[in-house]
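Dropping the structure in here first, questions after.
Missing here: one protein chain of the complex. Every other protein chain is in place.
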Amino acid sequence: MIRRSFIILRRSLRKIRFKIGIVISLVAIFLAILAPYIVPRPQEGLGYVPRDVEARRLLPPSIEHIFGTDSLGRDLFSRVIMGTRTALLQVFIVITISFLLGLLLGAIAAYLRGLVEVLLNYFTEIFMAMPTIVIALVLRLTLGHGIHVTISSLIMTWWAWYARIAYVYARGVVELDYVILARLAGLHSLKILHRHIVPNIIQPLIAQAITDLGSVLLEAAAINFLGLGVQPGYPEWGVILYESVFYGGGVEVFTQAPWLIVFPGVFLLLVTLGFSLIGDCLREEIDPRLRRRWRLWF
Amino acid sequence: MTISLNYIFKRIILALCVIVGIVVFSYVLILATPGDPAVKWAGNPRGPGATRAVQLAREELGLDKPIYVQVAIFMYNFFTGNLGFSIAYKGLPVVQAIITSFMSTFELTLIAYIISVPIALYLGLYSALKRGGIFDSIIQPASVVLASTPTYWLATLLLLAFTISKISVYGTASPRLIAETEFNTITGSYLLDSILQGNVRVFVDSLLRMIPPALAISVYPIGALTRLVRVLVAESLLEDYVKASIALGVERGIIIRHFVVRSIIPSLVQISGLSFTYSLIDAMVVESIFGRRGLGSLLISALNTADFKIAITLIAFIAIFYIIVNTLVDILQAIIDPRVRL
Partner (left out) sequence: MVLAIVMENLKVGYIIEDEVFWAVKGVDLVVEEGTTLCIIGESGCGKSTLASAITGILPPYALTDGKLKLFDHVVINGQLRNYNGIRGKITAYIPQNPGTSLNPFLTVEEHFYYVLRSNFKSDREFSKKIAMEILPKVNLDSSVLEKYPHELSGGMQQRVIIALALATNAQILVADEPTSFIDAHLRLQIIELLGRLQREFKKTLIVITHDLLTTSTICDYIAIMYAGKIMEVGPREKVLRNPRHPYTKMLLETTPILGVKKRLKPIPGEPPSLGKEYQACLFLDRCPYKSKECYSDPQIQVIENSHFSKCWKALEAPWL
């Protein structure tokens, strides 16, 4: 399996799209790690308002402020770059936890069958239907502001998708002869899950998880954009957009200071695009039917 | 076609079970989150009427009774639409507030899909037919970009562009026009209401105002569905019956229309149904940017007034909508596929 993954990776690397995706993601990871050391004003990036607010309010992009400043005089470049860290953190936590939870529950449902299967599928069905944003609203009303609201509301809906996919693949594996034989031979259930079921379903699940990175990033930013997640001032792209659209004085402000909207949005778009390109190429390699050239030949 | 209603019946029973589960889950959400459930349900009231409001909420939820009775009471209240009055929209019953807002969001999403599905079908079809060609090599990355564009960001840019060019697209309809023509909305859907009242000016105005937000919403389905159609068409072109009909000299146009497109429609319908609810959430965000009435503005006002009742009902409502759409789409798919014996 590892060898096959390696082949898929090597083939994908031939594609320019995949390379672009990898470069974008690496740059994003680099920025996330080094953000506090490379931005000119890390304090403002974390939301602290500078003392000379009036003098520095809504300055257009210049050499001193590459992306300009926001309505509270903070350096937008520092805020956006620091936002990379939050963005990746959110996505990483959400995908990892949902992935593990989904993998485990999906595999268990397919393996144990009976009532457990019915109940787990029922819960999966319910949680797949949940609107993330409204869940975030409820959590926001009870838990207050914070990145934990964004993350937990996303996990609540995303795990179900992985559970569904894991379940569908695991159902196929459970019915394979050697798994049935292993069961009959009295091999311990945990061992069967670990040795036979998980390795067989993990590859499509990983491909799905990589494809979903972009969607999770967009959704997380959407929750923060509506003011349901992190508090204003937090270095997060969604909330930076929120501040400029709803908070900073509405339409008048952002027609005067379009850089407030352009820069965080471009970062959001680029990182999402990077993730999507990677997922897209991997999926194409896993599914060879799409690889061939085709033209209207009939 | 012989239809034994067995499949449809089973599918509906399953959907009903899930809907019951959704309502129970919503109630559990009231109990499980920290804080007094009665206070939350009453919307953190303050001032002189607070004690009375909390007392009413306590009775409504039956908090002194065993949990299963509480759930039963909540469920009864939910399905009879007796959920009290919303704080966000003062005086309006919760159910009415949600339904009128929903209609407005629904019509916007519907317009977005009317725009995006044909475009996605066309782009996906031609990029699959000429895979590896120039058209495909433009469309393929473009569709990834479209599907990765943050909808709300695009909506903001659109609003920015229209504001700069001094074209008013803010709001659902021009307030002056509404005042002049004495238009009032009943269902929440301005298009539907203006047709019912024969009000052409409001119809045209609200339709025009709908286009920019609908465009912003349609970006995701265009990108995602184009890619889906491309995959489906590529698979369909490898079908034996396509090959066989080519060999029998069937014209290209007929093969594309009646063989390829016909075979991908069931899957396209199903996935469009799935992504429709996703776009409904997108529409909520976009609406709040364009200052339109709808679920988005309801959400924001529920946030500002700490209206837990609206929030919980909204969760159940959207989840149920999702289940209903999926069930309908599954049934529809079964009906249009002659192979599925119903």
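Chains: A and B, in written order; residue numbering restarts at 1 for each.
One rule holds for everything that comes next: a contact is a pair of C-beta atoms (placed from the backbone, for glycine too) under 8 Å apart; a residue touches a chain by one contact, two chains touch by 3 or more.
Because the structure is predicted, anything quoted here is derived from the model rather than measured.
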Contacting the left-out chain in the complete assembly, out of B:S263, B:S288, B:S301 or B:N326: B:S263
Chain not shown: contacting residue from B:E59, B:E180 or B:E251: B:E251
Subunit B residues touching the omitted chain (full complex): 239-241, 243-251, 254, 258-259, 262-263, 337-339
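As a working rule, only the chains that are shown with their structure count from here on.
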For the subunit B and subunit A complex, residues of the former touching the latter: 17-18, 21-22, 25, 29, 33-35, 40, 128-133, 141, 144-145, 147-153, 156-157, 159-160, 163-164, 170, 227, 230-231, 234-235, 237-238, 246, 252, 255, 277, 280-282, 284-285, 288-289, 296, 299-300, 302-303, 306, 308, 311-312, 314-315, 318-320, 322-323
Touch list for subunit A against partner subunit B, complex: 17, 122-123, 125-126, 128-135, 137-143, 214, 218, 221-222, 225-228, 241, 245-246, 251, 254-255, 258, 261-262, 264-265, 268-269, 272-273, 275-277, 280, 287, 289-290, 292-296, 298
